[in-house]
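A single protein chain has been removed from this complex, and every other one stays in its place.
To keep things simple, chains are lettered A, B and C as they appear, and every chain counts its residues starting from 1.
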Amino acid sequence: MAFSKNQSEVDEGLKGELAKKGVVVTTINQLYNWGRQSSIWPMQFGLACCAIEMIATACARYDIARFGAELFRPSPRQSDLMIVAGTVTKKMAPQVVRLYNQMAEPKYVITMGACSIAGGPFIDGYNVLRGIDRYIPIDVHLPGCPPRPEALLYGLMELQKKIQSQEIETTEWYQKGMKREYPVPDFGPHGLVPKFNPEVWQPRELDHRKDKYGEPILIGRKTKAPDLDAPLATPPVAQPPKPQTA
Amino acid sequence: MIFGTGIIKGMLVTLKAFLASYFKGPHEGGIFTVEYPEKRLAEKERFRNFPFLLYDQTPENLRCVACDICAKECPPKCIYIVRDFDKEGRPLKRPAIFDIDFTVCMNCGICEEACPFDAIFMDHEFEIAGPDRQNKMLYHRDDLLKSNEYFNKIRPTDAGAIDARRREAEEKKKAAAAQAVKAKTTQPQPEPPKT
Amino acid sequence: MMEKMFEVQDPVNHDTQTLQVNIGPQHPSTHGVFRMNVVLDGETVVSLKPVMGYLHRNHEQIAENISYTASMPYTDRLDYFNSMSNNFAWALAVEKLANLDVPERAQYIRVIMAELTRLVNHVSVIGFLLNDLGAFFTPVLYAFREREKILDIFEEVSGARMMCNFLRFGGIKRDLPAGTLERIKEVIQNFPKFLDEFETLLTKNEILCMRCQNVGVLPAELAVNASITGPMLRASGVNYDVRKADKYSIYDRFDFKIPLGQTGDVYDRYYCRVLEMRESLKILQQALRDIPVTGEIISKKMAPFVKAPRNFKPPVGEAYGRVEAPKGELGFYVVSDGTPQPWRYHVRAPSLINLTILEDLCIGHKVADAIVILGSIDIVLGEVDH
Partner (left out) sequence: MNLQEIQSKIEAALPGIRLKPVRESLLIEDAAMLPKVAAFLKNDPVLALDYLSSVTGADYLKYLESVYHLYSVEKKTGPVVLRVRVTRDSPRIPSLVPIYRGAEFQEREAFDMYGLYFENHPDLRRIFMWEGFEGFPMRKDYEQEDSEILETADIEWLDRHGAKVPEGMRKKAADLKAQGKRAVAEKTGKSIE
């Protein structure tokens, strides 16, 4: 079983850790992480379609309360986890970044759904931000359009694993001079200024989609408008496609 | 004037629901929760999440012929295909690169619908999550490959129908070939008149 | 001295300042990313300006650059509660454009799916309305339990819970799997029981009555003039339903009534939805009774394009197809230029247009009522902002 194997791996790590740091620090770490991972309070913050699946996750059938995460807080000050559920548009992005900045440490972000990860199906829109990770760091990406409620629970479990692996001495929020607030972008004449924060995100080196189609899909910008004034000829019968040659 | 009868009635409904949760089944008003990681809902056969590529028997024997139809039909254009070439530079009927960007895919199932070779299908796997989106969420050909047995397991009805159809087509082809061979051996075909 | 301290000023000529409050875009009661720019005098709404666009996903621009069939999954994401009715409207528009006919069985399946969608939508909307009223999450739990049962059917039929992408021009994508009709029947049989329970929980609840009755009254003339559609129009007592007016698809074969409200307040809107669900159940029962056992599911004209949707090129022309979506009249205006992509694609989004009178309804009410009125309009931001 994968589960038991995992357990033994943790134990191996634990042994090494015990040898290095001693019992007290390790136990405190475990207690601290256990406490945090089993009471993640998400922010009640839905953007689009995925938000409905997020609500469904909180409802009877999937019951996110079993993970200690049922308390959806409307205020960012009281929440530990921001589930970015839905398309982040350019008009909304500054607000999302501001909400992230307002959250108290420790804070985590799950991007739920293709749209919030990279723009998803709406990637070519003029008002769609291609991934909220351009401005804030993300802990767990959860693809799907929209992901099933079970998938959100799986994402939450992934986050719990991440929390488990953190240590008090090295966590970001106890470090001196650690910057965990990210500047909020402004509205520009054609999009957001800046387009991304290079400290958080940089363009992917290999981008097939861009290489192949150019940036927006714009499948051949049309140059000839239909002439509706023209007298109606006999309606042309839609031509059946050519037979495929296998 | 409020008597509160409506409120009391409402409270009774919740009380009834609370008591029913101990005695009744999930569809009669009892506990409706599916405790996900341990228990799972029965998978619907047509459930579609992300696409996968199908191969027969061995992974080298994949059905995709790199015709690029799915890439063109894909509404958000998340599929990228490059045809494979042999050493002499002749195009082969298989993809060298077949990438699907899971961060763009919208799970619509149009690739499956449009594929003329029964090569791409929608998977039931939904437990995909991770911290790295730039590299891990771009699925390459080898990550996407799944066997026909797997397909038969997750979607028996569709897989059965497709297999039967393919077998039939193959037999027809074989029979036609046999017929042609037979015709050739027994009676040489007259050459078509040149025009 | 003491008397002076407690001297009460003239309550009528109280010198107060108005207060400007932004509700949203991140606010639990705005149903997504919607902003209301409210000016308050005390707690009374003096002016209210809706600000939208926080979910403007450029639906129209994208649809003008992809093929007709490829727009189908995008329409799912317009009003993400009701993907089937969105599909239906888009399919109707293109069928008008290309002059396609739809086989009998497909028509029935379309109607069944559209009416199931109406159940899903109305039940969730009532849940959310109660959420806005302060009955936090309990009605939603009941509503979503029922919703899940119907979503199971959608998943079985189309493969996805919310984004069904099931209808095609001239028919539907696939025939129903074996045994689905029985399961639909089962759900429909149990649904009235749930509705009764839901109504016992809510309809005569004194708090609900007090909060909803005579709040946000919409007069019939204003409703028609402001192009309000859907349950909201009918709650004001206007007998207009696209299903009856246009008789699209096969709705003329079913016997159902149009529930009408009397005062046009929030309570009527709530109750109209409950009654509409009951009428939907009637339609469903008749459709399930009459549905042909087997038959074509896609018209012969479209059959060659099933495997190659990109080759589908409707003739030059324009068409406007509309359906009675759960939120109101959903229309698609499409202009074809004879290429695989439409020249113009426009969505007549009921949620957006129903918001026109939000300010009129809210003025004079308390800010808490403004939230309830917004909830009763039943908006989905995906559709408002398309």
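Operating definition for what follows: a residue touches a chain if its C-beta (ideal position, glycine included) is under 8 Å from a C-beta of that chain, and two chains touch if they have at least 3 such contacts.
Quick caveat: nothing in here was measured; it's all calculated off a predicted structure.
**Student:** Have a look at C:Ser227, C:Thr263 or C:Ser299 and name the one touching the chain we're not showing.
**Tutor:** C:Ser227
**Student:** Among A:Gln37, A:Thr57, A:Asn127 or A:Gln160, which residue is in contact with the omitted chain in the full complex?
**Tutor:** From the options A:Gln37, A:Thr57, A:Asn127 or A:Gln160, the contact with the absent chain belongs to A:Asn127.
**Student:** Thinking of the whole complex, not just what is shown, which of A:Arg73, A:Lys162 or A:Lys195 touches the missing chain?
**Tutor:** The missing chain is touched by A:Lys195.
**Student:** Which residue numbers on chain C touch the omitted chain?
**Tutor:** Chain C touches the missing chain through residues 52-53, 56, 58, 60-61, 222, 224-228, 238, 240, 244-245, 317-318, 320, 322, 329, 331, 333, 335, 340, 343-344, 346, 348, 352-353, 355-357, 385.
**Student:** On chain A, what residues meet the omitted chain?
**Tutor:** Residues touching the hidden chain, for chain A, are 91, 126-127, 130, 183, 185-191, 193-199, 202-203, 210-226, 228-229, 232.
One rule holds for everything that comes next: only the chains that are shown with their structure count from here on.
**Student:** Report the topology of the inter-chain touch graph, choosing from line, ring, star, complete and other.
**Tutor:** complete
**Student:** Which pair, A-B or B-C, has more C-beta contacts?
**Tutor:** Between A-B and B-C, the larger count of C-beta pairs in contact belongs to A-B.
**Student:** Taking each chain's centre as its mean C-alpha position, how far apart are chain A and chain C in Å?
**Tutor:** Here the centre of chain C sits 28 Å away from the centre of chain A.
**Student:** Check each residue of chain B and list the ones that touch at least two other chains.
**Tutor:** Within chain B, the residues that touch at least two other chains are 32, 75, 106-107, 116.
**Student:** Name the residues of chain C that each touch 2 or more other chains.
**Tutor:** 66, 73-74, 145, 148, 163, 307-308
**Student:** Going by the contact rule set out above, which residues of chain A touch chain B in the complex?
**Tutor:** 60-63, 66, 111, 114, 117-124, 131, 133, 138-145, 147-148, 150-151, 153-155, 157-158, 162, 204, 206, 208-209, 212-213, 217, 244, 246
**Student:** Inside the complex, what are the residues of chain B that reach chain A?
**Tutor:** 32-37, 40-41, 49-50, 65, 67, 75-78, 80, 99, 101-107, 116-117, 126-134, 137-138
**Student:** In their shared complex, at which residues does chain A touch chain C?
**Tutor:** Those in contact with chain C are residues 44-49, 51-53, 55-56, 58-61, 72, 74, 76, 86-87, 89, 91-92, 95, 99, 115, 121-122, 124-128, 145-146, 148, 216-219, 222, 224-228, 230, 232, 235-236, 238-241, 244.
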